[in-house]
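Encoded as structure tokens, the structure appears first; notes follow it.
Just one protein chain is left out here, and the rest sit where they should.
Naming follows writing order (A, B and C), and every chain is counted from residue 1.
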Amino acid sequence: MPNDMDQTTDVFSRRESNARSYCRAIPALFNRASGSELFDADGNRYIDFLAGCSSLNYGHNDPDMKDALIAHIAGDGVAQGLDMHTDAKQSFLAAFDECILKPRAMDHRVMFTGPTGANAVEAAMKIARKSTGRTNIVAFTNGFHGVTMGALAATGNGYHRSGAAMDTSGVTRLPYDDYAKGVDSAELLEQMLADPSGGVDAPAAIILETVQGEGGLNAASDDWLRRIERIARDHGALLIIDDIQAGCGRSGRFFSFEKAGLNPDLITMAKSISGFGLPMALVLVRPEHDVFGPAEHNGTFRGNTHAFVTATAAIRKFWADDRFERELELKSERLTLNLQKIADLLPGARVKGRGMMKGVDVGSGELAGAICARAFELGLIVETSGAHDEVVKILAPLTTPEPLFDEGFGMLGQAVRDVSTGMRTAAE
Amino acid sequence: MPNDMDQTTDVFSRRESNARSYCRAIPALFNRASGSELFDADGNRYIDFLAGCSSLNYGHNDPDMKDALIAHIAGDGVAQGLDMHTDAKQSFLAAFDECILKPRAMDHRVMFTGPTGANAVEAAMKIARKSTGRTNIVAFTNGFHGVTMGALAATGNGYHRSGAAMDTSGVTRLPYDDYAKGVDSAELLEQMLADPSGGVDAPAAIILETVQGEGGLNAASDDWLRRIERIARDHGALLIIDDIQAGCGRSGRFFSFEKAGLNPDLITMAKSISGFGLPMALVLVRPEHDVFGPAEHNGTFRGNTHAFVTATAAIRKFWADDRFERELELKSERLTLNLQKIADLLPGARVKGRGMMKGVDVGSGELAGAICARAFELGLIVETSGAHDEVVKILAPLTTPEPLFDEGFGMLGQAVRDVSTGMRTAAE
Amino acid sequence: MPNDMDQTTDVFSRRESNARSYCRAIPALFNRASGSELFDADGNRYIDFLAGCSSLNYGHNDPDMKDALIAHIAGDGVAQGLDMHTDAKQSFLAAFDECILKPRAMDHRVMFTGPTGANAVEAAMKIARKSTGRTNIVAFTNGFHGVTMGALAATGNGYHRSGAAMDTSGVTRLPYDDYAKGVDSAELLEQMLADPSGGVDAPAAIILETVQGEGGLNAASDDWLRRIERIARDHGALLIIDDIQAGCGRSGRFFSFEKAGLNPDLITMAKSISGFGLPMALVLVRPEHDVFGPAEHNGTFRGNTHAFVTATAAIRKFWADDRFERELELKSERLTLNLQKIADLLPGARVKGRGMMKGVDVGSGELAGAICARAFELGLIVETSGAHDEVVKILAPLTTPEPLFDEGFGMLGQAVRDVSTGMRTAAE
Partner (left out) sequence: MPNDMDQTTDVFSRRESNARSYCRAIPALFNRASGSELFDADGNRYIDFLAGCSSLNYGHNDPDMKDALIAHIAGDGVAQGLDMHTDAKQSFLAAFDECILKPRAMDHRVMFTGPTGANAVEAAMKIARKSTGRTNIVAFTNGFHGVTMGALAATGNGYHRSGAAMDTSGVTRLPYDDYAKGVDSAELLEQMLADPSGGVDAPAAIILETVQGEGGLNAASDDWLRRIERIARDHGALLIIDDIQAGCGRSGRFFSFEKAGLNPDLITMAKSISGFGLPMALVLVRPEHDVFGPAEHNGTFRGNTHAFVTATAAIRKFWADDRFERELELKSERLTLNLQKIADLLPGARVKGRGMMKGVDVGSGELAGAICARAFELGLIVETSGAHDEVVKILAPLTTPEPLFDEGFGMLGQAVRDVSTGMRTAAE
């Protein structure tokens, strides 16, 4: 672990806002990254099981994307193209059309929003409201959709909600799948919507993540998802799948809703869509709901051409055929096995999640935090999730080679054992 | 002008959302850019008087920033660092501290928000509300602050407001400086706030642009700005200067409020802060209002390290001393002279704006649009602004060399003459 | 049935707004009323099982209240006293203190609001928000609390909600007791409130009716009510019991929550509080939440002195001891027996409600409406309730003498048989 942070972090403590966060739990000064590894200024090496919160699904500095990007910059390629046509955007659209949309028989249009996930969510919510002429949007317990005011209304997390310091509006909250014991939340939603006195206004949209990444790796069942889609259709509401964290292969398929066979009206994408960790966000919208006029939802950085370059490379490299998806199936099983071993070390712990976004609910935020802190000391970057931060969440790059994967899990197992021992010792 | 757009734009028309905008008025497919010039796929060259809407204040692909960025990427520098400490962020903070904050005796902290201007505005509004415990925010006619729901409440433009398809809340609208004949809007604001029955709730903040870029290049007087700051102080409200378009030298100084001598509580920055057109946004916040807890306002792309690299290069290159500022003074005068010549061609036209964000109000959006369209045909990219798009707005790179500047104005003058002739001919 | 309505209703159809309602289903021109009987201009007599929607719990023109009121008016007693002290208000407060509050060991203060139930609900919601510093209020499916904007947010009925023609805010909707099969809604509420990511902001209050009069005579169990009170306490929320329809003896006790043993922080009263059907409304508020400053919630008609005169007479006549309550117990049983007989005539019908607010769910609004329409022809005034108007609701004056009660049920039984026969005939 680096121990000259006092000096190196000086300007951070003097000048960076208190809002900074990851740097507190992960107190290193990083200067280099490659694949699934990060390096700090002291030359320490870390295995990265966080992957930029799933924005680095293909790892750091993928060599093909890197080459493409350097070539683009060196050749004076456009960096910032507003929403003008550029060759980079054209190539991206062609690749996305060919490798992603067409093979899935999706007729969605691509809307380039401001390059943050929250901006894509805001755009999707606005589209749903404009297209339906309604305002209410149904969102779920533990959903996370961003912290700008429109998106925050849909976000369940109370800490983030309180940051608004005012009421949010336009969203009705329902329990997520399997949230409350004995409650069939799809049935409850259907009943409340069908009831003329149910007090839930006819919704413009239902927004959800198929796997709640921030909310604790809660994975909805395919059946529940399909019933929610049916409810949306029956009640004239659009279905918005927020695939910002679960998309781009994280769940095992390119889109997280493919397994359940959904056909969402609106899909939000960000995080790993650029492939390289560069800011980029999209809303995929079915043509009949492509209702915004020119620049009605605008923003300066909708044409981050560097991101288009790497995104194109990522799509052509990983999604031109189904090899990567099949690979992910095996990796997902390997992840479950490794996580089960971790869970077995802790009484009451259980494996949660789906595909390559899984974790272990260890029962308390304190314990999960201690495990991650110890893991960092051992050279592994891993984070918690969930309402009480009670889940040790694995978001390793999807491309992590087996040896590194195993090495990372070795560290994690060690961390769990160390923390357990420490707790037993402390208790004695 | 390219004439094979039918083919090249095929994937755009098939797959890009109707929300696309600039590409309609500027129907070229760009593939290369350098300094103040853009090139399309057919090899046509355009002089750029739009500069990515002021996000390319130092022009396209500045060689020093380009070298720094390529070196960073080639060396496997971190691309996406969440809000962890990276050497790139450290260097940026050091440069910003040294060249920008310290020389201006500013004690502000730097909050890295999601990399869009709207996100910075949302963060600033949330901070003001949290810090004051109030919710109302005073904004002005013709203000533009972004289109996510929180920011959109402050934005005056009705077209963008209607995109929300629901009511926005938490904002009171007042007339901007010199908006209504005979109305001293600072005095009106003071009277309404001081009046216990004025019906304007005690505000958390007053938000404004010192020059309204989208709103028609309306430049507030120094006196009005100082009185608004005084009103904010007197009524316990924070002063938020939205310097997203007018900052980074566009007004003639690094910050647009320096001339009036303001000391805003919160400053939003985006557009040209990265120097290279890469997505990056900041809120500068006075320490006593740095009230967010860790990650209370979060977002994946707060650590766009590529942008930090170019931002650092930009600051050290242009703002280490006052040479660039002095240069801008001369350029600003030259801009006024050139614009006055344009205005003289059109009866009733008048020059508006301040520093390097000036334009000519030609009286109607139709005329302004025709001029810009003709200019594009002649090889000049220039856009309109204002409530009726009635202002031909010049946002040339601040670094535009004199010959290019003059060449661009030659094209613009030609466009004005061509359009005037066409209109006279049509009228006959 | 009157058949000269064309003439008599002329001015109604010409000059009264379309918003008029009861007069459509009950097309008579009434001119006299006494006890449980109404008379129209043609001399027809009707038994009243509607009782001004429970605002005439002691029947029409109770002779003792009538005498007191005439004496007051004849003696030039104050009619309108704003919120000044009057002898009439003093007498009311003394009687209410002595007969209602003291015997129940209630320390509540009496707030005279504008004389509508909705106004009392608005006041209670404002008090809860001011006292707690929170804004969210939990309300339930099928709750009805009035149609002014604050109260309407809590009202579940979609028809009324749509009358706002804009979004209401500040309320979270949860399922009422026994609303959804298998859902323990108190447990669900507790889980969502306890969950830091549950997405339900900490509430200022939980508002509910113990029996939902408009919502279909859904009666919450004592256990559920006590658990909701416990949840309110645990989460720092006030408990508001809206006793506008169920109070003043309608449920069998003076307050509807007495049976469950609740001690609400805020209680709203209206309808029968004046005893005579005169406009009057109250909020009872525990001293620690009596947070409004003088006239902070004001209104011209808070001092409807005529209502105070009859209210005093009503309280002293019916609530000085427990005789009336014991009488109601027997009447309630008699009501159930009579309703069960009605229910037995209709396959699938079931008796609902509690105390003297019970009815028969006949399965469809069409059938319930037909029964009420036929009953009116036979001389009985009775109305429907419920989300689909599917419940034939009996709100007879609590003072209805047995013979009239039986006569009324005779008419209702006849109506049911006539309608059933008609339906069978039509089906054949």
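The criterion applied here is as follows: a residue touches a chain if its C-beta (ideal position, glycine included) is under 8 Å from a C-beta of that chain, and two chains touch if they have at least 3 such contacts.
None of the values given here were measured: they were computed from a predicted structure.
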Decide which residue listed in C:G277, C:G359, C:G386 or C:G408 touches the omitted chain of the complex. C:G277
Going by the contact rule already stated, which one of C:R14, C:K181 or C:R424 would touch the omitted chain in the full complex? C:R14
Options B:I70, B:A94, B:M192 or B:L378, residue touching the unrepresented chain: B:M192
Out of C:C53, C:L174 or C:V392, which is the one that touches the chain we can't see? C:C53
From the listed residues C:G114, C:G369 or C:G408, report the one that touches the chain absent from this view. C:G114
Please identify, in ascending order, the residues of subunit A that touch the omitted chain? 166-167
Contacts of subunit C with the missing chain: which residues? 8-9, 11-12, 14-24, 26-34, 38, 41, 50, 52-53, 55-56, 60-61, 66, 69-70, 73-90, 93-94, 96-97, 101, 109-112, 114-119, 122, 125-126, 129-130, 133, 135, 146-151, 153, 159-160, 162-166, 169-170, 204, 244, 270-271, 276-279, 283, 285, 290-301, 304, 306
Residues of subunit B (touch criterion as defined above) contacting the omitted chain: 135-136, 139-144, 155-159, 161, 167, 169-170, 172-173, 175, 179-184, 187-188, 191-192, 195-202, 215-216, 386-388
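One rule holds in what follows: only the chains that are shown with their structure count from here on.
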Homomeric contact subunit A-subunit C: same or different residue positions, threshold half: same
Quick check for the class: compute each chain's Cα centroid; which one is farthest from the centroid of subunit A? C
Averaging over Cα atoms per chain, report the distance between subunit B and subunit C in Å. 58
CA centroid of subunit A to CA centroid of subunit B, Å: 30
How many angstrom lie between the CA centroids of subunit A and subunit C, rounded to a whole number? 49
Got the subunit C residues that touch at least 2 other chains? 167
